[in-house]
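In this view, the complex is presented without one of its protein chains, the others remaining in place.
Letters A and B mark the chains in the order given here, with residues in each chain numbered from 1 onward.
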Amino acid sequence: MISRSERLAKIAYFRDGRHIPSNRMVEALNALIQPGDRVCVEGNNQKQADWLAECLAKTDPEVVRNLHLVQSVLALPEHLDIIERGQVDRLDFSFSGPQAGRLARLLEKGTIQLGAIHTYLELFARYFVDLTPQIALVAAQMADREGNLYTGPNTEDTPAIVEATAFKQGIVIAQVNEIVDVLPRVDIPASWVHCVAQAPRPHHVEPLFTRDPALITEVQVLMAMIAIKGLYAEYGITRLNHGIGFDTAAIELLLPTYAASLGLKGKICTHWALNPHPTLIPAIEAGFVESVHCFGSEVGMEDYVAAHPDIFFLGEDGSLRSNRAFCQAAGHYACDLFIGSTLQIDLQGNSSTATKGRITGFGGAPNMGADARGRRHASPAWLRAGAESRAEGGMPRGRKLIAQTVETFKEQMQPTFVERLDAWDLAESAGLDLPPVMIYGDDLTHLITEDGIAHLSRCHNAADREQAIRGVAGFTPVGLNRDKRAVENLRDRGIIQRPEDLGISLRDANRDWLAARSIKDLVKASGGLYQPPSQFRNW
Amino acid sequence: MRVRHSFLEASARERIHSLLDPHSFKEFCPPSERLVSPHLAQLSLSQAFDDGIVTGAGMLSGQKVLIAAQEGRFNGGSVGEIHGAKLVGLLHAAILQKPSAVLLMIDSGGVRLHEANAGIIAISEISRAILDVRAEGIPVLVMLGGSCGAFGGMGIVVRLCHTVFMSEEGRLSLSGPEVIETVMGRDEFDSKDRALVWRVTGGKLRRALGEADKLVDDDLTAFRDAASDWLKQHIKSGAAPLSYNDLCQRQDALLARCLEFTNTKDGREILAKRLSLNEPQWTIANAEEFEKSLKRADAQHTNKPLDTWKEGLQALNEEDQAFADRLFGAGQHQLQYNGYFVVGKAQTQRGPVHVIGTRDRAPIGVGVALKLSGAVLTAISEDQKTASTLPIILISETQGQLLSRHDELLGLNGTLAHVALCVDLARRSGHRLLTLVRQEAVSGGFLSFGMLGDRICALPDSQVRVMDLRAMARVTKIPLERLEGLAKRSAVFAPGAENYVLLGGVHEQWTNKQDWTEALASALDHCSAVDERSVLGAERGGRHLAASTAQRVKQQAIAFA
Partner (left out) sequence: MEHLNFQLHSTPALQVKKLSADVLCGIVSSGNLEILVEPVSSDSTVSAETCLITIDTAAEGFSETWQAVLTQFAERHAVGGLSFTLNDVGATPAVVALRMAQAYEEWCAAMGAN
């Protein structure tokens, strides 16, 4: 095993302190990387070390080969180029998003071996056990002359990757947007960083968490009303995480209006593990929110976040400090509710976003959307959910509330509810060990559709559970095959609640409830501090 | 937090109900009468029971008003035969009933391409009817804040009305940004750049430019309050029809605006000059803050005479000379031209006439339009001096409106409306108006000028259309072969002067065998200041439903009163 100093000696002739010239980055990678190295190219779902990925894809395949990629996200074409060029033997990752189709084809061809598809937190954990990178290629906003890094609002995965690499003889290489004399703050100390180079252009950041309120439908408003009244108010949920999507954006926008009208201000949704969603602005302005810790940042939200040190986690310089690993842990252990959406749900309540021919991976949702079995501290919501699901005489313990909010049909009349998840076919065709399930049915406590809410936590046997799922599955084949009497019985027992059972009139389900109806409204609500990217603006 | 009811998101019916006094609305030709478009059915397309427009009567702050609202989400609020006829009928009812006001909630991309010929004729009939309503001293208020805004012919119609209220979400223009981008390229107008689209056509820009009279927040209550205040004010002050002096002032102000913003292609420059707020302050200012920040327009006068349109005129070329000889007889005319503009006087068998028009398949932009309106105003004033009202021959030769971001920014729709107001003033002053369609007459260029004639004659081999079939197939996503097949059986959408004759939009088409001087004399004899095109369309069998639908709305209005 070659030591770090031996590796660095190879590039000593052009390494100036910790800095290396940008035009020698490919040369540096050729020299530093050994065959068989575990390499992490920092790609979070927002910030991307895109220039370093390009440089890696230009290395000599004869020299830089047999690599083991260990990285959270495979989002860039370059990540796949490296595989196609035959430089990679093995892959462990979390999420592949836009490259899901190409990745599936490469796996089917047998070009590489797939280790496993992880959640973010799992992969970070393995960095410290058996998947420690020898080479980490990371992205930061700025470096100083010493090599200290400022990662700014989009700190995200960097601390986790760097810590694992730097303290186990690995080499940390950072691309930065600019080199300055004095950093706003130090996010990564220079002694953990071995090479710094200024990228020819700023690293890419994707505005992944921006949802235009103009596109929220009445059905989504209806489901948000059901969620607020049937779930948030019912359990008094104060600590929570929201998935990305229009369904949860609708809930965020109904807090200052609908939830406030129910007298819920201060009683729900006070503490969040969440990115700075623009759609949370009205709730923050209305005084609903006390604290938000972030996985990453969001493009355009920098000034707004900086103006709210009482709510967000900011550095002394005034800008956001995000941290995906900590926020994932917070979402898993410190939140009482996760709510998100999915593509398919089966009769046991297992849900998956897998479709044939695409390997998308998981990201963070399974950690948010799983009961924290190691949790020991109590809260009223957690205790209530635990009590509901406990068999008589069982050991008292709490339970995390895990909800899925879905329309029964997607566009083009594709049913969300299915007898068998496409994940089974995908596992077979791609040779996966397990069908890729996002959230397991036994973790799911609540299901919300336009048909109502199913309190699965209140079902004590498999038959009830199946009928409760069928009971809110609308006019999908799964819904039509319900046992009508059993479903009515579940309704009498309060396990299924229709909108009218919650006192929600369909006539009230309209967009007038949205605290902001457009991106412009969000800008106004922020007092002009939110600066949306141009694709979202109409001024 | 007060729940805001968005005007933008409300349906046409919700807009009407929120505007009028509770339970006061009576709909004419309601959905239960199922006046649906047969032309959409012919193409196997979905129909709406009200054909996308709600018409009726009601009370606003205790005053009787007639009201119409277009549904922008049904086929883009587009105007087809029935849709248009319902509005025409309502306006005709207004002339009879003299309500306190007519309120129009326009939300329309313009002509419905699936019935394009019927649609553009309907918009022309709407224009004529609005001018008639205004002549009666009845104020017409437009409220604009829907998802479609007002484009195409409806962009012109809006500016024929007395007052325009807009939200910043509303848009008002002539050609859509997508059309300009498709034809002229992305450098001319990037329709995907939403910020730019609104800086060229949106409510705040239009208000700063003076093309809208008030900016209103996107809130149904705000629109109701604004309309109610406006009505109270007009009950006190009345709404006198536009006079010659009014239009001369407007002519000069429009010229002054062109000179002030000669090369401007982005609303930023206009907003910067007209507002005390800076960017981005104005972008987030609400209606009240925006109104407060408006400065008086810098240049409203050119200090030039009315007939500046005479500058640069020269003798006709050979081809035009031959054309004029044939029309009036050799030596019987003194016509001149400058670019696309042609003007002069001529002798006919019925005596002297003014000739004003366009040539060389003119694309009509702001510049040509202001020459036309200037020449019409000059003709009116010259004849006043000699106590005569000579007929005006309107030569209509145009490929349509000029596709230009600069002209759209300066309000080409409003400028064309100004042309129409001038032509209409000539009619009301006693001038007969005879339109001659030469070569081709297309959409916006035809609508605000040639289509306003008392009588419209198409010269041999001339072409009249909204859009050619190929472009129509692309926009409507209907296969070209299907459209071509249908065009053989239906006159309602396909190009061709003969189709317009069948629909009553063109009174007659001349032949090459005719003596044009005689045809001209006969046409002058048959000029009528009353718009009878829908009756003509029904008689000729090309447009069965327009006249009867308009009549039906009118009768229900009478029965309700």
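Definition applied: contacts are C-beta pairs under 8 Å (C-beta built on N, C-alpha and C of every residue); 3 or more make two chains touch, one makes a residue touch a chain.
Since the model is a prediction, treat every value here as computed from it, not as a measurement.
**Q** From the list A:I2, A:V63, A:A462 or A:L480, pick the residue that touches the absent chain.
**A** Residue touching the absent chain, from the options given: A:L480.
**Q** Identify the residue among A:E450, A:E466 or A:D521 that touches the chain left out of the display.
**A** A:E450
**Q** With the full complex in mind, choose from B:S11, B:S293, B:Q349 or B:Q555 the residue touching the hidden chain.
**A** Final answer for the missing-chain contact: B:S11.
**Q** Out of B:H23, B:K236 or B:R296, which is the one that touches the chain we can't see?
**A** Spelled out, the listed residue whose C-beta touches the missing chain is B:H23.
**Q** Kindly note down the residues of chain A that lie in touch with the hidden chain.
**A** On the chain A side, contact with the omitted chain comes from 217-219, 222, 407-409, 411, 413, 449-450, 474-475, 480, 505-507, 509.
**Q** Contacts of chain B with the missing chain: which residues?
**A** Residues of chain B in touch with the missing chain: 11, 13, 23, 30-32, 44-50, 52, 71, 73-75.
By our rule, only the chains that are shown with their structure count from here on.
**Q** Could you work out how far the Cα centre of chain A sits from that of chain B, in whole Å?
**A** That pair's centroid distance is 52 Å.
**Q** Any idea which chain A residues touch chain B in the complex?
**A** Touching chain B: residues 256-257, 260, 286, 511-513, 515, 517-518, 520, 523-524, 528, 534, 537-539 of chain A.
**Q** With touch defined as at the start, can you tell me which chain B residues reach chain A in the complex?
**A** 1, 3-6, 8-9, 168-169, 193-195, 197-199, 202, 204, 280-281, 283-284, 286
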